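Everything below concerns the one structure shown next.
One protein chain omitted, others in place.
Here the chain labels run A, B, C and D in written order, and each chain numbers its own residues starting at 1.
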Amino acid sequence: QEITGFNLGILGGENAQDRLTSNECYRKKIEEALGVPVKVFTPADYDGVIQGLLGGTLDMAWLGASGYAKIYLTDPEAVEVKLTKQNADGSTGYYSIGFARADSGITSIDDAKGKVFAFAEPNSTSGYLVPAAELTEKYGDLKTYFKDVKFSGGHEQTIVGVANGDFDAGVSWADGLGNWEDGYNSGAFRKAADAGLVDMNNLVEIWRSTLIPEGPMVVRKALPQDVKDKVTQLTADLWESDKDCAYAVAAGEAKDFIPVTHDAYLGVLAARKLQEAQ
Amino acid sequence: MTAVSHAPSLAETVTRSFDRRRRLALAVPALILAYLLYAAVSFDLAGLAARARMDNAAILLADFWSHKTHVTRDNRSGALTVAIEGEAKGTYAPDHFPDWVSVADGITTIDLGQGHVVTYDATGARYDIPGYGVVDVHPVGGKPVVTLPPGPVPDWISVAENKVSVTTDAGRFSYSRSKVETFRYEPGWEQFFFTLDSPFYGRGPLELARLALVGDRVDPARSNIAGMVSDFWHNKMWHHGDVVWALFETVLMAFLGTMGAALIALPLGFLAASNMMPVRLVRFAFRRVFDFIRGVDGLIWTIVLSRAFGPGPMTGALAILITDTGSFGKLFSEALENIDEKQVEGIRSTGAGRLQRARFGVIPQVTPVLLSQVLYYLESNTRSATVIGAIVGGGIGLLLTQAIITQKDWEEVAYYMVLIVLMVMAMDSLSGWLRRRLIKGDAGGKS
Amino acid sequence: MVDIAFGPEPGRRPDLSDPRAAYLDLLRRKRMYGGVLLVLFVGLMASGWILANDRNAGGFWNGLPMLGAFPSEVLSEAWANRANLPGRLVEFFPSLIETINIAAVSTLLGALGAVMLSLLATRGLARWPRAIPLFRRLMDTFRAVPEIVIALVLIFILGGGPVPAVIAIAVHTTGALGKLFSEVAENADLKPVEGLTSVGASWGQRMLLGVIPQVAPNWISYALLRFEINVRASAILGFVGSGGIGHDLKLAMQWGQGRYDQVVAIFLLLFVTIVLIDRLSDRARARLVKGA
Amino acid sequence: MLEVKAVTRMFGAKAAVDSVSFTIDHPGFVGIIGRSGAGKSTFLRMMNRLIDATSGEIRVDGRNVLALRGAEARAWQSQCAMIFQQFNLVPRMDVASNVLHGILNRRSTLQTMFNLWPRADILRALDILDRLGIAEQAPKRAEALSGGQQQRVAIARALMQDPRIILADEPIASLDPMNAQVVMDTLKRINTEDGRMVIANLHTLDTARRYCDRVIGMRDGRIVFDGTPDQLSTGVARDIYGADETFNEAATSTAIPADTTADRTYADIMLS
Partner (left out) sequence: MLEVKAVTRMFGAKAAVDSVSFTIDHPGFVGIIGRSGAGKSTFLRMMNRLIDATSGEIRVDGRNVLALRGAEARAWQSQCAMIFQQFNLVPRMDVASNVLHGILNRRSTLQTMFNLWPRADILRALDILDRLGIAEQAPKRAEALSGGQQQRVAIARALMQDPRIILADEPIASLDPMNAQVVMDTLKRINTEDGRMVIANLHTLDTARRYCDRVIGMRDGRIVFDGTPDQLSTGVARDIYGADETFNEAATSTAIPADTTADRTYADIMLS
């Protein structure tokens, strides 16, 4: 069948206007490839994009891993994963990193037993979902293992809270590349350090999760096959054909967009299921 | 003349009623105070005082009206960049550094003002702090080694194995294995009018005026005035053009939602008014529908509608429309119940039909009330549209919430806040003006 | 709308020497204005909706059949887990109380602020008549800043929790009620005030005895209305991470599938509360204003 | 031409109008008097079909108007204009529009919805206003007029209906003496010049005496007097008003006092 338009959803995380601007080149390319008008949407929170994909008003989006899991669990027939981002070092994910104050003497999760532990917020993949699932698997019920489990409200609040001693330890995310004292190359630590909120020298890493996959690029399943193929192909070739544009779409340094399958997200899906059961 | 001269019972009644009122006068504030105390405890006000991050407030306040420029040297490659807010689009060209940064023979000198000077050179970096001395950092085996003036280390200097940082009133300095950075804070919204790549950047208002009116073309391809307008409108840092569009989109959502709701609620209001709708059941049903619509909040409607219509301004407008249909339905039916029956009777006595009675007996007298309500909601919906816009991905609200969530562009937050306040004020005056113009002085709807 | 929109023309005096021509002339102008106004309004509405529809991801007609999709998804799951519902209601009840407390405290504080500001900003009553424009602008500004903006900024400083919400709503309430209060006060009868002035009463006494008893029923009625609005607002602010039941709703909502029973429970609590408060305040207001 | 047969109206157990019957055979000026609550308004309102009768008939040219339903009842209303104590105009609309409301029944709903009247109708409305001496008020809003002027607009609306019968429910009760006189004079003129029947509820004896050809006295819903003004002796009046020996006719008088010099002088001084 024919399509009359193509709608692209972009997730939050950066200034909305910047997101629109940086994706303008991408939009143009898709428009050229498909020959129909392409519109870009940038709702403030995940839900806007997710509802759009579920409702069939958005045709394609870059999602977080958890967002994909949510869509899949709501309606497995809504979207299919196509590509993901490959980082400069060849990895395709990031880590949830446990940390504590350097002067607290805590250097591992075992040391943190009986202390106050902070997560970011219940819906965060790296700030709660994955670390909580992994820690629960290894140490049993966290509410009894730690003295208290708190939600700080966000990654930044966790970092600041631990640095201030409000919490004894917590988790946040980073790409795990580069130096700890810079807050790694990218992630919540880096942002906090760059903003001058914390001095990374005062913090130590005490735990690291398994690799959390980068979010996928998904397309709506119901789209005509050739549309799906065209858009996927175009995006997969983006780093080769237009590096600047690819940089803008990836929102930073990366190596390539590479194909990915649903299986890469089974871990996150399982973590979500685990949480749901609670 | 004594108190005995009148019936004692009267004096008693009166003094007793004074006592009663006195107790009431004391009890009400006491109750309020007690409730506030309870609330303070339940909101953990004491804990809050401890949690409050006043330094965050300071950063925010400073960022509201100032900007910082990063002077960064990559310690591995030795490359030097000077960038406003450290952003790519605010990066100075290497041959056009601001005048407080000078590079000569591989030595970078950064003048932070008030005598504070930072120098980067091949051996490391130095920060000369007046009244304290020189903080000298040089790498040994990749790790920074710091030499401080004698005495205890002040708390504004942080020295650790891999990183040294100094924070003073003049700026911030940090040295790590990978890079050395200096931040200079300056007041003002940098690049608000023109970005660095514009030929008009850094020129004073007078010069700009001269260029606009009489000056030679800076860019031969376009006149100066056109260039200025275009460079301002397409400002890459502030996106003025898009911001204006966002404002318009917000007002559009509010306008469509409010007016649409009014048009739908008017006939429904008749069906829910006891003096217009004789069938009790219908009336009751409509009232409950209005209650339901209002009870489910606009935000929830937004989410429900997002599934059906996807993100975009129409979804926002529809969300406002639905919520307000509930409010207007209730308000309108109340207004209809309060009408003066005499006018309707007068029209009825001429043999007018049902619709005609409504048109001439009812509509003229409720119009001022309705109009004034609608205009009032128009103003307040402009505010709601800001919030709803954020969810449906449009309007100034999206820009604002995004800027706040990313937590670094506080000057943009300030800019958007000012714009929102101005927009709501403008809508307020517009609706006030329309009210006066259309209703001509008589007191319209209260409540 | 013609008849109401443009009453007796303020500008041109009708030519009294020929009432008939004068009236016909006036009628012509009224009809023209009315027509222009109507065309303008219809044009604005139509082009506005078309524009909005164009810029939306999904079109109006395509979306219409999907309207029930989300609610039915939520309801069907909640129905499947209906056994949990009573437990959920109990679970979220404390959050509801917190939300109501946020609304009540902020309404109270806002109303107190509004009383002061409105008295200071009302012609004929103001303590410092020259400062009236100042206080008015202050109220306008308070009113114009959306709650969510203040809350977001305060959350950054104070962290999550109810206090940012209270402050945000209180500020907005001060502005909104201040305007309404001062409109009421403007219509207050000044004779008692003058009477009190003549005995040498201070400004506070004049306001307390001469103005407040007159305006109190209307003021309280507005404050009750505001309380109801603020319950809603505090629920919404939960969406941005201030405490209360709105926060729980947001978490459950964002999680989606699997927690829809929570969504329904929270929604029920909120809905019943809002409707209840709405009815109660309606009653109370009717009694205050009409029964006085 | 008008035949009222045993018309009754109950409110609950109480008969507001209790088996009233009378006949009027030429278009005269009929006054109905009686104290407050006697049932005068209720009777007129039944006649205009603003409320339904409980039983009885009112035959106009042989047709029982009380039995008419729907559009027919409205058509009857359009032939039988009503004037109210409180004028019952639409205060926010202009005077001419208010007068035009008189022909609402004869124009289709669609035609009237947008207040777009044919030019001929407008001119006729202006003519009527002119006849009543308030043509220059036509563009003003009704609420901007004085009470007497508003009542004249109400009369103009009634004339616009081109009715056979004009019912007037205490047309001068809310007016000051000066305006009352103008309004009563107007009604009388319409009665004599146009030959339209006028039935007016009146509060006061002297007005009834001065303007009516025939006076009907009501008490507790029943007719207790029916005759010419001359027959209205003080004794009869006492009967109607249910008053005792102390009855003083001046008590119900609203006539303009003969001597108004003092008032005028005062007014002059005040205005000077």
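One rule holds for everything that comes next: contacts are C-beta pairs under 8 Å (C-beta built on N, C-alpha and C of every residue); 3 or more make two chains touch, one makes a residue touch a chain.
All of these numbers come straight from a predicted model, not from anything done at the bench.
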- Note on the structure: From C:P19, C:G110, C:G178 or C:G210, the answer for touching the chain not displayed is C:G210
- Item | Among B:S17, B:S102, B:N338 or B:S429, residue touching the chain not depicted | B:S17
- Message: Tell me which of C:G35, C:G87, C:G124 or C:G195 is the one touching the absent chain.
- Response: C:G195
- Item | Touch residues of chain B, complete complex, unshown partner | 1-3, 5-6, 10-11, 13-15, 17-18, 21-22, 24-26
- Item | Residues of chain C in contact with the chain not shown | 189, 191-192, 194-202, 204-205, 208-210, 213-214
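Rule of thumb we're sticking to: only the chains that are shown with their structure count from here on.
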- Which chains are joined by the largest number of contacting C-beta pairs? B-C
- What chain is the most remote from chain A, judged by the mean position of CA atoms in each chain? D
- Task: Give, as an integer number of Å, the spacing between the C-alpha centres of chain B and chain A.
- Result: 27
- Approximately how many whole Å separate the CA-defined centres of chain B and chain C? 17
- Message: What's the distance between the Cα centroids of chain A and chain D, rounded to whole Å?
- Response: 82
- Query: At which residue positions does chain D touch at least two other chains?
  - Reply: 92-93
- Task: Hunt down the residues of chain A that sit against at least two other chains at once, touch-wise.
- Result: 7, 9, 41, 45, 47, 51-52, 54-55, 57-58
